[in-house]
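Just dropping this structure here.
The complex appears here minus one protein chain, its other protein chains still in place.
A, B, C, D and E are the chain letters, set down in written order, and residue numbers restart from 1 in every chain.
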Amino acid sequence: MPSDPFFHPVSGFDLPRFAGVPTFMRLPQVTPDHPRFAEVEIGLVGVPWDSGTTNRPGPRHGPRQLRDASTMIRAQHATTGMRPFEAAHCADLGDVGPNPADIADTMTRITAFYDGLVAKGIRPLTAGGDHLTSLPVLRALAKPGPLGMIHFDSHTDLFKSYFGGTLYTHGTPFRRAVEEGFLDPKRVIQIGIRGTMYDTEDRDFAGANGIRIVTIEELFERGIPEVMQEAREVVGTRPCYVSYDIDFVDPAFAPGTGTPEVGGPNSFQALQVCRELAGLDIVGADLVEVSPPFDASGGTAFLGVSVMFELLCAMLAQ
Amino acid sequence: MPSDPFFHPVSGFDLPRFAGVPTFMRLPQVTPDHPRFAEVEIGLVGVPWDSGTTNRPGPRHGPRQLRDASTMIRAQHATTGMRPFEAAHCADLGDVGPNPADIADTMTRITAFYDGLVAKGIRPLTAGGDHLTSLPVLRALAKPGPLGMIHFDSHTDLFKSYFGGTLYTHGTPFRRAVEEGFLDPKRVIQIGIRGTMYDTEDRDFAGANGIRIVTIEELFERGIPEVMQEAREVVGTRPCYVSYDIDFVDPAFAPGTGTPEVGGPNSFQALQVCRELAGLDIVGADLVEVSPPFDASGGTAFLGVSVMFELLCAMLAQ
Amino acid sequence: MPSDPFFHPVSGFDLPRFAGVPTFMRLPQVTPDHPRFAEVEIGLVGVPWDSGTTNRPGPRHGPRQLRDASTMIRAQHATTGMRPFEAAHCADLGDVGPNPADIADTMTRITAFYDGLVAKGIRPLTAGGDHLTSLPVLRALAKPGPLGMIHFDSHTDLFKSYFGGTLYTHGTPFRRAVEEGFLDPKRVIQIGIRGTMYDTEDRDFAGANGIRIVTIEELFERGIPEVMQEAREVVGTRPCYVSYDIDFVDPAFAPGTGTPEVGGPNSFQALQVCRELAGLDIVGADLVEVSPPFDASGGTAFLGVSVMFELLCAMLAQ
Amino acid sequence: MPSDPFFHPVSGFDLPRFAGVPTFMRLPQVTPDHPRFAEVEIGLVGVPWDSGTTNRPGPRHGPRQLRDASTMIRAQHATTGMRPFEAAHCADLGDVGPNPADIADTMTRITAFYDGLVAKGIRPLTAGGDHLTSLPVLRALAKPGPLGMIHFDSHTDLFKSYFGGTLYTHGTPFRRAVEEGFLDPKRVIQIGIRGTMYDTEDRDFAGANGIRIVTIEELFERGIPEVMQEAREVVGTRPCYVSYDIDFVDPAFAPGTGTPEVGGPNSFQALQVCRELAGLDIVGADLVEVSPPFDASGGTAFLGVSVMFELLCAMLAQ
Amino acid sequence: MPSDPFFHPVSGFDLPRFAGVPTFMRLPQVTPDHPRFAEVEIGLVGVPWDSGTTNRPGPRHGPRQLRDASTMIRAQHATTGMRPFEAAHCADLGDVGPNPADIADTMTRITAFYDGLVAKGIRPLTAGGDHLTSLPVLRALAKPGPLGMIHFDSHTDLFKSYFGGTLYTHGTPFRRAVEEGFLDPKRVIQIGIRGTMYDTEDRDFAGANGIRIVTIEELFERGIPEVMQEAREVVGTRPCYVSYDIDFVDPAFAPGTGTPEVGGPNSFQALQVCRELAGLDIVGADLVEVSPPFDASGGTAFLGVSVMFELLCAMLAQ
Partner (left out) sequence: MPSDPFFHPVSGFDLPRFAGVPTFMRLPQVTPDHPRFAEVEIGLVGVPWDSGTTNRPGPRHGPRQLRDASTMIRAQHATTGMRPFEAAHCADLGDVGPNPADIADTMTRITAFYDGLVAKGIRPLTAGGDHLTSLPVLRALAKPGPLGMIHFDSHTDLFKSYFGGTLYTHGTPFRRAVEEGFLDPKRVIQIGIRGTMYDTEDRDFAGANGIRIVTIEELFERGIPEVMQEAREVVGTRPCYVSYDIDFVDPAFAPGTGTPEVGGPNSFQALQVCRELAGLDIVGADLVEVSPPFDASGGTAFLGVSVMFELLCAMLAQ
């Protein structure tokens, strides 16, 4: 076990899982002013923010519930045997403080925080927040050049605007990211798309720009291994981002979200897609749209942190 | 877009989904006294009634919760591209007013309401209510002659009587409908039947009269496409009815119902069966047994209206 | 019974309360484009908006849940015998469509809607929405000159700004309204104030401007009749506004709100204070901060509409 | 301790309260076919029935939830020191089996069951069920002559009919009981009446027949001791019945009911009124309208059984 | 129908399912002091105990909720046609009274109770309780010699100790049972194992002792029929025990448990595995870890009793 014990999570064998101040996966909290901040390799960050939500709000409460549920996560991956907390220095970097009444101000704050991570070489694993969160994160991570992206979701989030011209909502982040040059649309794949549609404006944009959309029907027909192999080819060996909207999963498994769409993957498939990410050059990942008011039981959050653990392992797999 | 804007639903791009008085799918409310009533082609009707329920009541609250959840439905079908509200004049016809303390009176009221729809050539898509609702609806729709029926459910609802001779409960409607000549049993197929059984009295009746029962085991073994092909053959090209009990779906996906049976289809399959109905001569359809007290989250209702949207598209598909 | 039957609510003796599309108090829906709009005297308006919420969001869902619960309200006041729906033409005017991702745009929309009511002589009874809602409403109603206000709340909502300078939140509306000249601070009284405090900045502003604050301790010690008599004297005979934040009430009675404070009035007292408003010149009233995600049972909403019925009667009492 | 150990409840000191098949107050179950049935003095009876409910159903599940909660009740009254299970032979007599789809049949079944109790000299303490339950019970208990009644409720339940002539609902039982001669209206008092009103038809009937109505305002102004003293005088020393609708209590304390009315007594007052019944000639009592679907937490049921314990002690007090 | 009517459950056709004191599957309650105790062949026993729970408690409330839900179970198996209550004398034997504050005392009580069953030749079907329950049960059932076991779970429960040496928790029962000689590890198979891991200490023990572990990945890849065929071979024709932890099932289907692991079987599969047990020499079975506080809806309990019905049929199948 080569890694530093400071960065090891507390074990449920030593302290019961329900005890202690809950940090992500029981890791040490290492905020930017902490003396060991620069040693962090993977930083788990909360972005408690949902001002981009057009329908049912709540993801601002996501990071706290995810931290709570994450005390159920243990140290070793069941199928690969990976022990991520020994493979790299992982830490809970705390939350980015949002301004819930000012979208532009909050986006500036988020990008600044992630600029700070990039400066230290810390790869972020973000817990949202609604999906607009991904935009200011990408603005920091993609400064060196446009990223590829594997995007799990039931929605494309590629719309131009809402409510007569509003550009920044949780339905538009990736349209903006493409327009702003932070995503390379030809290296973007969206998986699990489904649900009734307003119209085809988002899909037309995808088609015109080379974004690959895999509907849920295609995912189920071709199977996860084949689709994920294609996903790996789409992003290739260059740097990519992974964005995971919890509403990718069927609402029976993840009811705690604002815009559910029935007919989605089950929880086994929810994890399985992550396991196919190993070996990619992932510069950052996020898990967004967990909305505690719509699942006080915490079941959605537990699935969310189980996905985060898979993403963490994927980020560290050789 | 040939259809009349009056009959278009409100878009979530214009008015957020949580705003506005909730009608079915944000359609105009056109009660029988409305000047444009006669122009309606497909009428969405609520029947808030559960007096036939032998176990856990609640479906009387179904239409209201379904209307609420239905504001999440958008205008276009994801896989076929159909835009049903442009394909036909659809409207929310309001609720049939029941007498919760008098079963016979309520059945008379329901049949009278649907007689009025038939007189205007309006095809009904009904939101129940418990499954006894289907009987007075069939009494109106089948006046020209017995109908075929595709019936999704975990129960046959073919029992003779309950509690020592009570004939009208949610466990008996189709026995009555066959006896009264409104259903042609040889053109009836019941899909998804499962759960512990009292005895075989209902299945014996089915067998003796030619009703086809597809158990959940058969459905899963043969697969939905093959079973639904058989279903299409059973009802043939003549007029038929579609009755969809939400307890057809597994209770993890649809907990809000009074008589759940574990081991059922998931939500993807719940939609998939509807998509195989396209092209049949559907004179009416219903979605029943959504019971809000057993799912305050509204998840069951959202699945219910997703099924209703599929049924609507099936009724309009060429 | 002199009033027009068109404006009468549906009776639960005729149609069960759970049936029908839910409008406020089962009144007719009369949106501004309705031919009888100009005949409305009291308009019940929903403002489904919570972008000013600094803590737990949800009031955007308030109007819908309040409409649902309001079908439990009957036609006659229990103690005064008033039958408000016969005393004046009341109607549900629908919702003001907000832009959930743009605070300034939404405030403009709200003020424009209420300008339209003022133009027709319709007095509004508003269902929020968070408390920032009151500001754009006052901007319309107080155009003729600053209003007095009786304000029931556990918070003063008089802060200068949040998060380093953000001026428009649900903690600042009445500071803005005083600054903008829509409220006459010397004719403003705030009743029920309690809870831990950030500091005294809000109370200092109140003191410096002549706003009267009645803490919960004072309310309980002096009693409701005496305090409300003072309230009547504070606003006097000139036009006033009544703003009722549901968190005025103890959270055991009204858990469905975002910033509860324990130690408040019970539900009897919640109604009692309204009954002391009769005879004032109330140009408008609101009930805000009902947050359905925090009370799916609807109990808070039922208390909310019970308060709205009291406010309605107070607005009509001679 | 003179009483028979067979009739003693199980103690929580011996078997934890959560263990064991739950009977009322952990008493022995003694159905009519039990050899010791004739020895019972006070019989606790469940009537799981809600077919008379005009709004939100659920009380059919009341007896089971009440039994569950009643395992929290201990053996001794806190203020009087009475140990009721030693003062008389008490037993759980099981449930009267209703026919949920036939009101008339069920009323016949209930009256027959209670006729059997009367024949054995067993005084019943009933757990409903909705308030229509009281009518068939009174038909049995009042066969010797009309009874007086102390009635705690927020509604009079004195209406003539619903839905155009339906006579048997939970809003009409005492109108029927007076008409049928089972209640002596001049010896009936109704306490706690409140809430918005349809009209005054029920109160006019009360006034015309001499039924005493104590509104919640009067109850709070005069105080419980004075009002209950009047109640004792109204029923006098002759046989009387006590009917306790859980919606007498404020919905913050008893949310699990179908027709709540805000502004009611708290739980201390809920018990206090019962304590003033000691010494009356109570031939039977009921606690009705507990509706588990509206309070899955069981808090309402726990208050309900706490009231039942008080009623039991009142029935046994000298 | 050769069996004794005394041992038949009450039918929902006669008494609605929500009525009556709830025993397991509406069977007669036959405690050890009952005159017909010795005639029981299969005894359903509750063990309301969770003192071995290291994380979220609650299973002590399991037996009561399972009894409540079990009134939904009918008399006949849907696919095999078996009518278990006619095939053998089944009864509810009540609960073993635990001492919630003393683990050793409770284990002694449980073993003593099951010794009594063994003495009468009654085969137990146990409703837990947490998984530590299985240990004192095995101590009674395996007195003649070590048993084989088919174990459905997401965890192995084979750990050596917790919290620095604590030997008796719900994570250790089968380690103890092997060590104490009550299980023959070479005849033990564990199916469904998944979730993040502390380390490999449990699996190392399994490997060293010959316990067969089937992970969820293997179960899904090979399929239930093939895996269950192997399971039958592992236990062979000699006596075996079946232990079913409800957390074997995916938490979307069974949220009411203390240590859920996502990515598990659905409810159809949950039943299917039981159906492959027919013909084995099952000396006892249990269903454990249903935790009502984490699923007040009762859905988990209903799945639990559906599994119990399958286990019962398996115990009786020839």
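As a convention for this text, contacts are C-beta pairs under 8 Å (C-beta built on N, C-alpha and C of every residue); 3 or more make two chains touch, one makes a residue touch a chain.
What you see is a predicted model; the values in this text were computed from it and never measured.
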**OP:** Indicate each shown chain that the hidden chain touches within the full complex.
**Re:** A, C, D, E
**OP:** Please pick, from C:G264, C:G284 or C:G298, the residue that touches the omitted chain in the full complex.
**Re:** C:G264
Subject >> Selected from C:P251, C:G284 or C:G298 as touching the chain missing from the view >> reply: C:P251
Subject >> Residues of subunit E (touch criterion as defined above) contacting the omitted chain >> reply: 50-54, 56-58, 60-61, 99-103, 105, 162-164, 166, 168-169, 293-294
**OP:** Since one chain isn't shown, list which residues of subunit D touch it in the complete complex.
**Re:** 11-14, 16-18, 72-79, 81, 250, 252-253, 266-268, 270-271, 297, 299, 302-303, 306, 309
Subject >> Those residues of subunit A which, in the complete complex, touch the missing chain >> reply: 14-16, 18-23, 29, 46, 48, 60-61, 63-64, 67-68, 92, 94-95, 97-98, 100, 296-297
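Criterion: only the chains that are shown with their structure count from here on.
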**OP:** Please indicate which chain is farthest from subunit E, where distance is taken between mean Cα coordinates of the chains.
**Re:** C
**OP:** Look at both sides of the subunit A and subunit E contact and report whether the same residue positions are involved, with over half shared, or different ones.
**Re:** different
Original post:
At what distance in angstrom does the C-alpha mean of subunit C lie from that of subunit A?
Top reply: 40
Original post:
Where the CA atoms of subunit A average out and where those of subunit D average out, how many Å apart are those spots?
Top reply: 55
**OP:** Give the residues of subunit D that touch two or more other chains, as numbers and ranges in rising order.
**Re:** 54, 56, 60-61, 100, 162-164, 294
Original post:
Where do chains touch, given as pairs?
Top reply: A-B, A-C, A-E, B-C, B-D, B-E, C-D, D-E
